[in-house]
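Okay, so here's the structure we're looking at.
Missing here: one protein chain of the complex. Every other protein chain is in place.
Think of it as A and B in the order they're written, each chain with its own count starting at 1.
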Amino acid sequence: MVVGRSAARAGYLFVAPALLLVITFRAVPAISALLHSLTRWNGVTPPTYVGFANFARLLGDGEFWTALSHNLAIVCTIPLWILVSLVLALLIHQETPGWRFFRAAYFLPSVLSPVVIGLLFSALLRQNGPVNSVLSAIGLGGLATDWLGNANTALPTLIVIILWGIFGHGVIVFLAGLAAVPKETFEAARLDGATGWRFLWHIVIPSLRHVIEFWGVNLVVWSFTSLFAFVYVTTNGGPGYSTMLVSYQVYLQAFEANRMGYACAIGTALFMMVFGVILIQVRLMAGKED
Amino acid sequence: MYVTYTVRSHPPDTECVMTQLTSHRFASTVVTIAFAIAATLAAQEPVTLTVWDWHAADTTKGPGLWLKNIDRAFEEAHPNIKIKHVAQSHNEYYQIFKAAAASRSGPDVVMLHQGTRVLGNKHSLLPLSDLMPAEFKASLVGWDLTSEGFDANGTPYAVPIAVQGNVWYYNKTLLEEAGIDVSEPPQSWGEFLAACEAVKKLGKAGVAVGEKEGGWATWYINSSCFQVLSDAEMNQLVSGEMAWTDPKVAAVFERLSELATKGHFQEGFMSTALWPEARYVFLRGEAAFFLGLISDVAHWKDFAAQFGAENVGVMTAPVFQPGPDADRIPVGGAFAYAVTTWTRLPKEAFDYIAFVASAENAKAFLTDVGSFPANQQVDRALFTDPNARQIADWIGAGRTGTQFTGKLPETVNDTVMRECQRLLGGQTDVAGALAAIQQAVVVENEIIEPTPPGMVIAVGVGALLVIAIAVLAMKRLTPTGERANRTGEG
Partner (left out) sequence: MQRDRINRLAIVIILTAVSVTTVYPLCFVLQTSLKSESEYIDNPYGWPERPTLTNFRNVWGESDSGNLARFGANSMIVVVSGVVLSWCVCGMAGYAFSHLRFRGRRALFFVVLGSMMIAPQVIIIPLYAMLARIGLLNKHIGLILVYVTLATPFGTYLMTSYLRGVPGELVEAAQVDGANHVQILWRVMLPVARPALVTLGIFNFLWMWNELLFALLILQEDTRTLTVRVATLQGEYTAHIPHISAALFLTALPVLVVFLIFQTQLTKGMTMGAVK
């Protein structure tokens, strides 16, 4: 850490563009949205003040709590997402035969936008689609079902689709992280006899602690705010409410139901929840350091 | 952005004129000529009319081509007006329009779906009563879907251009193969179910359904509700005066549920999208019945191209409760054009819309696009397809009704769709679904008392305190390096 007047000056100067952009184009509209959460507003005519009525309604809104429970379920699966990306990155880093091909192959899903991914999997996962054909061919025909149309399998299927779309990103992030770890660290551990899971758990994860924390935080925030496109294209939150997510509900309220004020209230609540989850997550990770 | 000239003129004062003529003759002539030129220029001042819709992207065929020809013809007739046609994506259309409306910028003319989309956005649309001559209004159908309160005599906010609605199509070849007599449509409930059963034995489905977006169930409700509910009762269901748990409503939902429990939908219908997959199922001959449209796609023209017009039949909803209204077709959802409130060219905008809706362009709409225009002055004999002529006859005879779920506020409509999905998927029963919908109606209509501002401020301050504490706790956040360094040293 560099101290001193010139450092401080440079510090302010260097963060100025980022701050300026973020405050102008994110914070200011967000404050506007916060204020509007206290109103009844259809987005066009002047809003009417209603105080906390929107939040009161939110507390009693079954659809919201269902959506929230689904989001929390997704958060609980995120450690698995991290593990998958980490293991694959490690194998590539160790130059398992074919690693160059795998590195490219795993990133392919990230090349596609969520819309494309959703359309693709909607087609592939149909009752008479290739996935079920493959399952029948390998003798697991009993598992064949309407994956996205069956209320019991819809959410898990959606999670797998999302994981498919994002794990390649994680692989790249962890590869970058692994590239920064000195060769000697891993070689020393190898010589000490650490292999397989012990290698992973006691050597790799601590070395990549901060990258993992960073990617984990990013995934959690992303899962709360940005899954809208996936839901929109695959299931529209259905069947029924089984894949309803909070970010999709914000869209429905804002643009379908013309309830901008209520949508802002959900958005505000969402923000506070994400904030809280991140706090907990960071404390947990910081705790691991001790 | 639009340059406007203000040409001011006043009748010359006689004394003034005399003085001018005598002492300022040259100057006055120049001034007069200048004004004259300015006046002419103002009349010819080229203006641009911006039109938004979701059809204009593909201008090589269909509605896109039809609109392109209209634009060209209009520009020829009005040399000082240029049409700027902007294609928006259909799925994000209303998000974009809302954003534009919120900042009062954007198009002069905007396309909207008839029904709740028009009425939900009415604050951005110019009421058209003053701009519209009476005979113009009389030539079109569909005003109840674009006017205040779903009332054809209310203030109109948009001009209906097309007619869209739902009718049932059936595959005659497939039914005959299953041993069903198709000289008359299998319209009674018993005949309909028997036909589905027979087709099932052939390994095909009774009805091709797409419930992924949840819309099919509402189509079914719309096409069948006339049998048990009067128009007045439907309005009462919308306003909440009549309870959704009423047995009349339950009758419709029970039939819907019956079709699912008896397995008359194709496999995997819950994740099948209505467009285009359910349509493909019917086109492939894998189902006997299809609840299709009357315009654009999945309609008589579409199926005639695939099967041959003589092998497809059209009928109104299967009748489980015979009555005088059982044969009505639900209409709605076709597109309309409206004028925005912020436009600086209201008259030109309306002229454009009137031109689009005119009889001549309506005829092209029919023959080239294969869709039903709202303009009723078009000769029905132009429909050569027997199914199309049947539908035209129904519309002409007034056997139509507004799509019921199209009148519902969006939150209630959303609940209806999701509860129907749960019903068809077996997660709830008719009573449970109707109770949930009733609850949604109640919530939609309840009056909310605003919280006193004092309480809001108090809570706001409290929240800030909590945030401040949280921020202090955040000192443990590592990326800024403090903690890591400390641990390193420890």
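Here, a contact is a pair of C-beta atoms (placed from the backbone, for glycine too) under 8 Å apart; a residue touches a chain by one contact, two chains touch by 3 or more.
All values derive from a computational prediction rather than experimental measurement.
*Asks:* Just name the one of B:Glu45, B:Glu92 or B:Asp151 that touches the chain not displayed here.
*Replies:* B:Glu92
*Asks:* Considering the whole complex, which of A:Val50, A:Leu86, A:Val173 or A:Val231 touches the chain not shown?
*Replies:* Residue touching the absent chain, from the options given: A:Val173.
*Asks:* Please identify which residue in B:Ala194, B:Val297 or B:Ala364 touches the non-displayed chain.
*Replies:* The single option touching the absent chain is B:Val297.
*Asks:* In terms of residues, what is the contact footprint of the unshown chain on subunit A?
*Replies:* 1-3, 6-8, 10-12, 14-15, 17-19, 21-30, 32-33, 36, 43, 88, 91, 93, 95-98, 101-113, 115-117, 120-121, 123-124, 129-130, 133, 164, 168-169, 172-173, 175-176, 178-180, 182-183, 210-211, 214, 217-218, 221, 224-226, 228-229, 247, 250-251, 254-255, 260, 263-264, 266-268, 270-271, 274-275, 278
*Asks:* Residues on subunit B that touch the omitted chain in the whole complex?
*Replies:* Given the touch definition above, subunit B has residues 54-60, 62, 84, 86-92, 95-96, 98-100, 102-103, 105, 275-276, 280, 283-284, 293, 296-298, 471, 474-475, 477, 479-482, 484 touching the missing chain.
The rule is short, and it goes like this: only the chains that are shown with their structure count from here on.
*Asks:* Based only on mean CA positions, could you tell me how far subunit A sits from subunit B in angstrom?
*Replies:* Once rounded, the distance between the two centres reads 34 Å.
*Asks:* Taking the touch rule as given, give the residues of subunit B at its contact with subunit A in the complex, in rising order.
*Replies:* These residues of subunit B touch subunit A: 94-95, 98, 101-102, 120-121, 123-124, 211-214, 267-273, 409-411, 414, 417-419, 421-422, 425, 427-428, 443, 448-453, 455-456, 459, 470, 473-474, 476-479, 481, 483-485, 487.
*Asks:* Give the list of subunit A residues in touch with subunit B in this complex.
*Replies:* That would be residues 1, 38, 40, 42-45, 48-53, 57, 122, 125-128, 146-151, 210, 213-214, 235-241, 252, 255-259, 275, 279, 282-283, 285-286, 289 of subunit A.
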